[in-house]
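Below is one structure, written out as structure tokens; the observations come after it.
Omission of a single protein chain aside, the complex is shown with its protein chains in their original locations.
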Amino acid sequence: MVIQETIEVITSGRETINLTQQVQQIVANSDVQIGTCNVFVAHTSASLILCENADPDVRYDLETFMTDLVRDGDPKFRHHDEGPDDMSAHIRTVLTNPDVTMPVTQGRCALGIWQGLYLWEHRTHRQHRKIIVTVSGDK
Amino acid sequence: MVIQETIEVITSGRETINLTQQVQQIVANSDVQIGTCNVFVAHTSASLILCENADPDVRYDLETFMTDLVRDGDPKFRHHDEGPDDMSAHIRTVLTNPDVTMPVTQGRCALGIWQGLYLWEHRTHRQHRKIIVTVSGDK
Partner (left out) sequence: MVIQETIEVITSGRETINLTQQVQQIVANSDVQIGTCNVFVAHTSASLILCENADPDVRYDLETFMTDLVRDGDPKFRHHDEGPDDMSAHIRTVLTNPDVTMPVTQGRCALGIWQGLYLWEHRTHRQHRKIIVTVSGDK
């Protein structure tokens, strides 16, 4: 049994957006009791992370770390068609990944108590993002 | 056909633990001959890596690299509720990932000869970790 749905998100610059509830709802509606849930961002400058979901400072610090690691507008970069956040957004996406696959147990993504699924927008301006959720398994 | 099992591990501080044999055993017991095996850590401060399995120095050097890249107790971090290894452990997890999906071929995870699956504990103290293994496919 395979169920597939698309989530559309409008981001407002570099930020993290909690997708956990929307994805859990898709899994709940799918009737899959045991299996996997694949979440996939169809873009090269936004990614998915499973991150601590209680203290927003964790995501703030993640952003601080990544901003320092991958410099916007680094003069070493050749590619900057869409501005200083263009190439850095591609690198940030590669370092974190656009796909995640989670187990489904008793009709839910079996996330740990502190795990939240976040879309990480790496561009600094508003973007329209498409996320595909595929739930596979048995009733 | 979907089979799911949980592995529980007690870690003793920052270290890597070889899960390959336990996961291969779950696949062997599952009767799935062809498909995929998803392994998932239900935590935000431990992750999974596929790493060279012959020379322990590889994992030693990985730890050296990561220790330098993500500084414990970095004064830039706001989040340090559980000590200097708290925020760094979250970042290390995001950079490496809590999920991996491997092909199953002829009833085994089709790992390369040098590939081992390791849990990477990023906290410096003893932790109880839950890893969920989902084997999906055909007989």
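Things worth noting here:
We just call them A and B in the order they show up, numbering each chain from 1.
Convention: a contact is a pair of C-beta atoms (placed from the backbone, for glycine too) under 8 Å apart; a residue touches a chain by one contact, two chains touch by 3 or more.
These numbers come from a predicted model, not from an experiment.
For chain A, the residues touching the chain absent from view are 1-2, 4, 36, 38, 40-44, 69-70, 74, 76-79, 81, 87, 90-91, 93-95, 97-99, 101, 130, 132, 134, 136. Residues of chain B that touch the chain left out of view are 34-36, 49-52, 55, 57-58, 60-62, 64-65, 68-69, 95-97, 100-105, 110-112, 114-115, 136-138.
As a working rule, only the chains that are shown with their structure count from here on.
Centres computed as Cα averages put chain A at a distance of 20 Å from chain B.
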